[in-house]
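For this depiction, one protein chain was excluded, whereas all remaining protein chains were kept in their positions.
All chains are identified by letter, namely A and B, in their written order; residue positions are counted from 1 within each chain.
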Amino acid sequence: MELSPKNPLSAEPDVETAHAEEFIEQLRCVTDTLPSRINIDAQSVEQGLAKLVLTLIEFIRRLLEKQAVRRMEGGDLSPEQIEELGLALMRLEAKLQELKTQFGLADEDLNLDLGPIGRLI
Amino acid sequence: MKLYVYCVAEDVETLDQPILGISGAAVRVLKLKDLSLLVTDLETDAVPVTGDNALADAAVVRSILDRTTPLPFRFGTVVGEEQLGNYVSAREAALKAKLAELRGCIEMSVKIISDQIQPEPRPQDPAQGPGATFLAAKRREILGDESNAARAAEVSQWLHKQLSSLIRNEQVTLRPTDKMILSAAHLVERGKVGLYREKLAEMRQNRRDLHFLLSGPWPPYSFANIELELKTQFGVS
Partner (left out) sequence: MDVAVIEEWEESELSLLETLDHVLNRGLVIAGEITIAVADIDLIFVGLNVLVSSVETAHEVLRKRPTE
C-alpha cells in the first residue's frame, strides 16, 4: 500500500511546511537535550535530586506569583500589600536563581517530564 | 552478549534487504515467541549517544514500515539476550495485543506554531516601589500566559474536531508559552492517509493564522508503549 508520494523505501520521512526556518528553530531544542537526557553517572545523581527539589520549589513559586497577580487584579490588595508581596516574591526568585547557579542548573534543566501529561512547568 | 533492540513486529521472517544500524553495524531478525525483533549484536556495552545513531535507529525501524506496523523500542535500548527473552515472555500477551491494536496503522504528525498574544501594559504609577513594579511585570507575563493557554486549547480542540473521523487515536502535547504551541501524533489507518492529508491541506487554507508542520508516515512511536506493572500509589517500588 502506498504510504508516501516519494519512494516508499526511502529512509527519509515526508516533511511538509511553508515555514521551515521557524520550525527548525523550535525543534532544535530537541537535539539540545540529546546528551543530558540519556547519560547517567554517579555525579549527576545528586544533581538529579537537586533538580527535582528545585523544580518543585520553582513550581510553587510560580503558583504564588499567579495567586498574587490574581489578588492584585481582584482589587483585593492595598498598595502597601502589593509592594510587600512584590518584594517577597522578588527575593524568592533571586534566591532560587542563586541555588540554580550553585548546582550548575540552567532554567531548562528545571522541568519534570511527566510523560503523557507533558512538562510540569 | 548485549543486543541493541530496534523494534518488535509480527510476520517478519527476514529483512528484504540488508540494512546497517547503530554505528554502522549489521541488523538481524531475532524470533522470540513468534514475534520478530530487529536487533544488532553489540561488541561493547555502550552505544554512543549521537544524532547519527538516532537516525540509524529510525531508518532501521522505518525499513519494515511498508510491510507491517512495528512497535519501536525507545532509542538506546540495550539488553542482554536473556533479559530480552524474559521481557518478551513476560509481556507476550501485552505486546501481541498492542500489535493487534496498531495493525494496519501508521503515525502522522502535526506541529503548529502560532504567534504569542501579548496583553496591553497597564499605565504605570510613577511612585511605584520595586515590589509593585515587579508584580506589574509578572502580571503582564501571567495574563499573557493565560490567553496563550486559552489559544492553545482552542487550536487543539479545533484540530481534534476536524480530524476525529480520520484518526484512530491521538497523542497531543500543548506548550502554550512556546511558539510551537501544539505537537500532535495521530494514529491513522493506512488506507485513510490520503484523506487525512487532503483534510489537512484544507485546514491549512482555513487557518492562515497558524503555521503548520506535517510529517509522516512514521512508525507508531507515540502509541507503542505498553504498561509495566511497577506502579504504586504514593510511593516508588
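General observations
Keep in mind that, in the parts below, a residue touches a chain if its C-beta (ideal position, glycine included) is under 8 Å from a C-beta of that chain, and two chains touch if they have at least 3 such contacts.
From a predicted model like this one, the values you see are computed outputs, not experimental measurements.
Checked against the full complex, the candidates B:77, B:116, B:147 or B:177 give a single residue touching the omitted chain, namely B:77.
Within the complete assembly, B:47 is the residue of B:27, B:47, B:159 or B:184 that touches the hidden chain. Touching the chain that is not shown, out of B:87, B:134 or B:212: B:87 (per the contact rule at the top).
By the touch criterion stated above, the residues of chain A touching the omitted chain are 12-13, 15, 17, 20-21, 23-24, 27-28, 30-31, 33-34, 37-42, 45, 112-117.
Although one chain is not drawn, its touching partners on chain B can still be listed: residues 2, 5, 7-8, 45-49, 51, 54-55, 57-58, 71-80, 83-84, 87, 107, 109, 183, 213, 215, 218, 221-222, 224-226, 228, 230-237.
Methods note: only the chains that are shown with their structure count from here on.
Inter-chain spacing, taken between the CA centroids of chain A and chain B, is 19 Å. Across the complex, chain A is touched by residues 49, 51, 54, 58-59, 62-63, 65-66, 76, 106, 111, 113, 129-135, 138-139, 142-143, 171, 173-175, 178-180, 190-191, 193, 211-218 of chain B. Only residues 1, 3-4, 8-9, 11, 13-19, 22-23, 25-27, 31, 34-35, 38-39, 65-66, 68-69, 72-73, 79, 82-90, 116, 118-119 of chain A touch chain B when the two sit together in their complex.
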